[in-house]
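Here the structure is laid out as structure tokens; the discussion comes afterwards.
Yeah, one chain of the complex is gone here, protein chain that is, but the others are all in their spots.
Right after this comes chain A.
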Amino acid sequence: MAQVTLKQVRKTYPNGHQAVHPCSIEIPDGELVVLVGPSGCGKSTLLRMIAGLEDITDGELMIGANVVNDKDPADRNIAMVFQNYALYPHMSVAKNMGYGLKNRGASKTEIDAKVQEAARILNLGEYLERRPSQLSGGQRQRVAMGRAIVRDPELFLFDEPLSNLDAKLRNQMRIEIRALQQRLGVTSVYVTHDQVEAMTMADRIIVLNAGRVEQVGTPTEIYEQPASTFVAGFMGAPPMNLMTAQIAAGRLQLNEETVLPLDPPAIALETVLVGYRPEDVRLGGDGSVVLQVEIVEELGAHRLLHGTLGGQPFSLSVGKDEQAATGPQPITLPRDRVHFFHPERGSRI
């Protein structure tokens, strides 16, 4: 177990493409940190640099007290779970799990004991002599987990480990991985493009966009205080509503008719981006703000109302017990739930 420190770590490919801009991250001992972002944002590259599967162009990577930039993957005391499991197809489940230990000079009895223990934790006891091809997707995923835990590494690395599983199994494995990680207390870095996975599993989330870190924070911080319009739009489904408003004479207006009953932020700008989470807005009100509802989406537990507010697209989420209809609907925009963003830079104000 160890803390992981990245100091100005950067990745530039030989063709000049800057995959990861210099970034400094500190991952405290025992935490599960999720790297999340759209595809091509550099999250996998960052993970693979930590694993040692990609060279670090510049900067310093520390696992525990050691700088590991120039260490082989096998010498970093890490274990990695791959997206497509990456099991050795010619080895039995037990051999798959024990291979790393065997190469580190563990005795046969020690390997057996560790493999048995991992198999017990992961409910793989009866499959130890099978080949990976004789297992289901979920079982293979468990073997990949087992291969990681038998080694007692300082650091777990997960590269989208659940994306090949069906939705139901994914939810179940998500909980299992999280529970296992908390029980073992091993520092973990988890890469995903799924914001639900990020929100539910992480101690802390690192949101990446185009090779840059957009925000680092707990799931609540990321959700409640998004640092940029990118984070606001990426985390949360449906995404945060973002509207462009003019600041004129101390008022915020979307267009001639619609004036938002809010105080504009104290900043010298002519326009500002106003953000509201769909579930933070309430139906009903004094009629000063009216949403033109065009579509009602039934989701069972709640309903989504999609429409326009002052000519700009706006969505609103209501509980299943509230009535919803298309047409003009008065809504209330709570003052304490508003987010303001810079119109050009997208940064939080």
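Everything that follows uses one rule, which is that contacts are C-beta pairs under 8 Å (C-beta built on N, C-alpha and C of every residue); 3 or more make two chains touch, one makes a residue touch a chain; residues count from 1.
The rule we apply is simple: contacts and distances are computed from a predicted model.
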{"item": "Among \"sn-glycerol-3-phosphate transport system permease protein UgpA\", \"Molybdopterin synthase catalytic subunit\", \"histidine kinase\" or \"(2Fe-2S) ferredoxin domain-containing protein\", UniProt-listed name of the chain not shown", "value": "\"sn-glycerol-3-phosphate transport system permease protein UgpA\""}
{"item": "Among A:Cys23, A:Cys41 or A:Ala79, the residue in touch with the chain that has been omitted", "value": "A:Ala79"}
{"item": "Residue among A:Ser39, A:Ser133 or A:Gln323 touching the omitted chain", "value": "A:Ser133"}
{"item": "Residue among A:Pro22, A:Gly59 or A:Gly100 touching the omitted chain", "value": "A:Gly100"}
{"item": "Residues from chain A at the interface with the omitted partner, ascending", "value": "51-53, 72-75, 78-80, 82-84, 86-90, 99-100, 103, 131, 133, 147"}
